[in-house]
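Excluded from the complex is one protein chain; the other protein chains are retained at their positions.
After this line comes chain A, so read on.
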Amino acid sequence: MADAEDFFLEEKKFKQYCEEFIKHSQEIGDGWEWRTTKDLADGYLSKTHFEVRNRNIPPDLEERNDNTEQMLFTRVEKLYKVPWNLTYERSWYLGTDCYRHKFLICSNMRSRISTVGNAEVLHYLGHYGIETSAVLFEIYGHQVFIVKLFFQGLKCRKIHRSKSLEFISTEGHLCTWQLCPKFGLTESLLTCRLPGMCLGAQGVRYQESLDDSEVAGICATKEVIRYEYHVLYSSSYQVPVLYFRACFLDGRPLTLDEIWKSVHACYQAHLLEGPWDTITQQEHPLLGQPFFVLHPCRTNEFMSSILTESQKQNRHTNYIILWLSTVGPVVGLNLPLSYAKLAPEQNTNPDSVERPLR
């Protein structure tokens, strides 16, 4: 009778499974990456994603199935992230040649380029046939999109009267562009605040100014939350551990209560029985910052039954995929189904081919 102990995950195996996992993630654009500590001694899986939901109303099954919610979410993804399938490259200098601007255009997407001041603006049709306009800047190695959306009532988010645009760079930084009418009516100085930096790009002219009345419809009723997920290895329990944190776009972190309320309805009953055993706030062992953690002490219990089943059927098992698909949904992390169809790199079990009779 197999002991639960037999299903402990060794650190080397953890890294192998993670490598396989990352490879598939890259193939399907699921956004996972492998990060290492400065001393290169330890590594972990990391993913950031944005979630849109109604203000003060936790998402539940019905909302997720609603079509408009889905479409809205996809549009917000376009608003805040660089579409990962852009491929064509072109570069030129803008204004005082302090900054180089790079454009990436997907060759099989219908697109056109127009000039706004000295900047080039890409217009392309995204999913759902939505026309999107974007000016792309590359600043200090961060690719940054300004997206001006003029469709379906979605606008760039505005802040007060300073006519600033807020969006997220591909690195996940919250960036603010502010228009300062310093160089006359037809030219404006754009400043961009990346964390720790403040620099300018000159010469982009906005063809129309946004009125106060044109405040983004999306922000009045919806809120966007940034989730960050890390998978680390615990040598004490010899299992992977899921760390996560969430914050609003203005940087305010979600409290443990707010996280609990956002947990899917069917997991909430379990949480209410013993919340302190399941999700708590802890110090990230590699970064030293507060994260929420899904407790690892029961991992081996449920993994042993899953793994036994899987091995009975002689299927290739990637511990990380099995584990993450089980615990992830509890905190809003879902794995696309294609992970389940992962083919083994090498068949390490020769018996599975022969299936000897015993």
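Here, contacts are C-beta pairs under 8 Å (C-beta built on N, C-alpha and C of every residue); 3 or more make two chains touch, one makes a residue touch a chain; residues count from 1.
FYI, contacts and distances are computed from a predicted model.
Looking at the choices "Transmembrane channel-like protein", "Proteasome subunit alpha type", "Rhotekin isoform X3" or "Autophagy protein 5", the name in the UniProt record of the chain not drawn here is "Autophagy protein 5".
When the full complex is taken into account, the listed residue touching the unshown chain is A:286, out of A:18, A:286, A:307 or A:330.
Residue A:38 is the one among A:38, A:312 or A:341 that touches the chain not shown. If you put the missing chain back, the residues of chain A touching it would be 5, 37-39, 235-237, 253, 255-256, 276, 280-290, 295, 297.
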